[in-house]
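I have a structure here, written as structure tokens, and I will follow up with some questions on it.
Excluded from the complex is one protein chain; the other protein chains are retained at their positions.
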Amino acid sequence: MRRSKLLYVPFWASYVFLYLPIAVLVVMSFNAGESAYTFEGFSLKWYGELAGDERVRDGLVNTLMVAAGSTVIATVLGTLLAVGLARHTRSKLLDSVALMPAVLPDVVLGIGLLVFYGMVQSTLGLYSVVLAHALFAMAFVAAVVRTRLAGSDTSLEEASRDLGAGPVTTFMKITLPQLAPGIVAGALLAFTLSLDEFVIAFFTIGNDDPTLPIVIYSMVRFGVTPEINALAAILLLVSFTAVIAGQRLTKIGEREPRAQD
Amino acid sequence: MSRTRFTRRLPATMAVVGLALAVAACGGESSSGSNSTTVAAEQLKPNADLSKQSLAVTVWDGYLPEELAQRVKEKLKVQDIKIQLHETNETAMAKLTASGDSGIDVAFVSGQYAQALNEQGLLEPIHPELIPNLANLYPEATQLSYDKGNKYSVPYTWGTTGICYRSDLVKTPPTSWNDILKPPAWAEKKVTMMTTERWLALPAIKALGYSVNTDKDDEIEKVKELLMAQKPHLLTYDDTTFGDRLLSGEALMVEAWDGWCPTTDKSGNIKFVVPKEGSDLWVDTMVIMKSSKNKEAAHALINYILDPEVHSWAAENINYKVPNKAAMDRVKIAEGSLLGISPAELLNGESIIDLGEASTKYTRLSADVQAK
Partner (left out) sequence: MKSEVKARPVNRSRGRRLGAFVFLSPGLAYLVVFMLVPLALLLSTTVFRRGRFGGVVYEFTAENFERLVDPLYLGVLVDSLKIATLTTLIALLIGYPTAYVIARLPRKWKTIALVAIVLPFWTNFLIRVYAWIMLLSGPGLVNSALKVFGLGPLEVLYTEGAIVTGLLYSYLPLMVLPLYAAIDRLDPQLREASSNLGASAFTTFRKVTLPLTMPGVLTGSLFVFVPSFGNFVIPEMLGGSKSIMVGNLIRDQFLKARDWPFGATLALALIVVLVVLLVAQSWVARRA
């Protein structure tokens, strides 16, 4: 009992660590002055500026489209890949290759893809960012799903196969439900990473309007403006609402048959 | 079972990779084949129908008036114009050089980068007959060492590099590069330098009396020693936010481009000085990509920007001197503004040019200085 109490120390420390800067961002977004360090009184003016900022709005829409598109591709491919790697091959080489997109420095991936797209003569745009993001997101999905698969009970799958079910049937009826939490976590991770990614997006977006991280990058580079703080606060609010709205969905996802429970 | 299948498939994977390598090599060969600086200029039609051409422009954030796109559309009757932003010369270069056709028609880059693009055969020569407003430029603006006679680039803004400082907080106003290279005790950790390699080296180069375009190893070695000795006394390296740092008092003296030194701040406490050892002359230019399919519209855009009313926007709004006499004549120069520096004074500065192979020495230098 005492020991588990002790565990709560790092637990709470993690959350304080994660939310301290966030709290600062939110508080400073209501700053009436321009300073990044001193609070000079309450004001909503930065939210007003933000509302009038077309680049930010377009960027947000583009980012959401890219994240949604790449998450779908990455979740499907990544899940299949994870099952294939865990159940149908023992190749360490393939294992490593599948993880590689998560491991490559983003500059290398970005420039490599830029050269590649140039070679196949494709015009760049949001869709080329979707394809690029799906690549590294897939690696993350596969890795998370594999964590769930590793050491999980294979007896059900074996029983299913022994009873003559094909691999696809076994996958749909047995494996997939067992994996659901892993897949949800993987998809969440994929979506999150895509929302945030800007190096690869920068290189592969061509002449389309930029995604939000690219917009933010140019804002941040040229000094703090409390408009960025306001943006951070709004992003938080939006994602918070999205999470609460999506909670029912998550609940459905969580109601998986648990082998051990 | 399945394992052997996939190990057997390995050679196939290798073959794909090998193929890609081969394609890469060939693709590169052909592109380097066309890599020459004197390709016969394409015939451009002065009366081309611009409504069939649309433009993609890449430029630094805040460097053009916001409503420019709208006005260009109305005035030049081009089909469409898209303004993309880049953060630095470097990222613009990566985009412009990575694939054969970046889709960009007009790019804004600094002089030595325009030179490098041209050396790689990526720029369309400027057709002066399509840009009558070139006549608005100062005569000095056609004599810039990276591109004498504006053969492939048109200057948009120009200026110099110096020390920007808080006159109310410094004990003695800086006059020499040594004042930031060997900062006095009161400026300990209150000094910033730029990160972009040529400008990182500039103060030390000038303090030692060398050329900004030196490629001599012994001189670069001396520069390195000076910069290494300076590093422990620096607050940070900073290319973009040094102005804010001065305003907040976090820094007292910073290496700065004149246009970025907030001398017009209402406090009146921010001053700029070109150190006595001399400095550079930097020019930001407009270039037209050879791969552009809208070259007539691209020329028309540059001509439009050189219009005194349009061009003076940069001087009036972002405090950059423009090399356009007709435009500068329209500008009221405020007290303390750096816009008063004359073209003749600017030309005292030395232009940074791309040094070809030797330019990697500066990358090496900055890595050496920044890694401890």
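The first chain written gets the first letter, and so on, giving A and B; residue counts start at 1 in each chain.
As a convention for this text, a residue touches a chain if its C-beta (ideal position, glycine included) is under 8 Å from a C-beta of that chain, and two chains touch if they have at least 3 such contacts.
What you are looking at is a predicted structure, and each value in this text was computed from that prediction instead of being measured.
Every visible chain touched by the undisplayed chain in the complete complex is listed here: A, B. Residue B:197 is the one among B:105, B:124, B:179 or B:197 that touches the chain missing from this view. Residue in contact with the omitted chain (choice from B:59, B:78, B:94 or B:109): B:94. Residues 1-2, 5-6, 13, 16-17, 20-21, 23-25, 28-29, 32, 35, 88, 90-91, 93-94, 97, 115-116, 119-120, 189, 195-197, 231, 234-238, 248-250, 354, 356-357, 359-360, 363-364, 366-368, 370-372 of subunit B touch the missing chain (whole complex, contact as defined above).
Residues of subunit A in contact with the chain left out of this view: 3-4, 7-11, 13-15, 17-22, 24-25, 28, 36-38, 76-78, 80-81, 83-85, 87-89, 92, 94-109, 111-113, 115-116, 119, 131-132, 134-135, 138, 140, 142-144, 146-148, 150-152, 161-168, 171, 181-182, 185, 188-189, 192, 195-196, 198, 212-213, 216-217, 220, 224, 228-229, 231-232, 235-236, 238-240, 243, 247, 250-251, 254, 260.
Convention: only the chains that are shown with their structure count from here on.
The centroid of the Cα atoms in subunit A and the matching centroid in subunit B are 35 Å apart. Within the complex formed with subunit B, the subunit A residues making contact are 35-37, 88-91, 93-94, 111, 114-115, 117-119, 123-124, 202-203, 206-207, 210, 217-218, 221-224.
By the touch criterion given at the top, residues 2-3, 5-7, 10, 23-24, 27, 56, 61-62, 82, 84-85, 87, 91, 94-95, 98-101, 103-104, 240-241, 243-244, 248 of subunit B touch subunit A in their complex.
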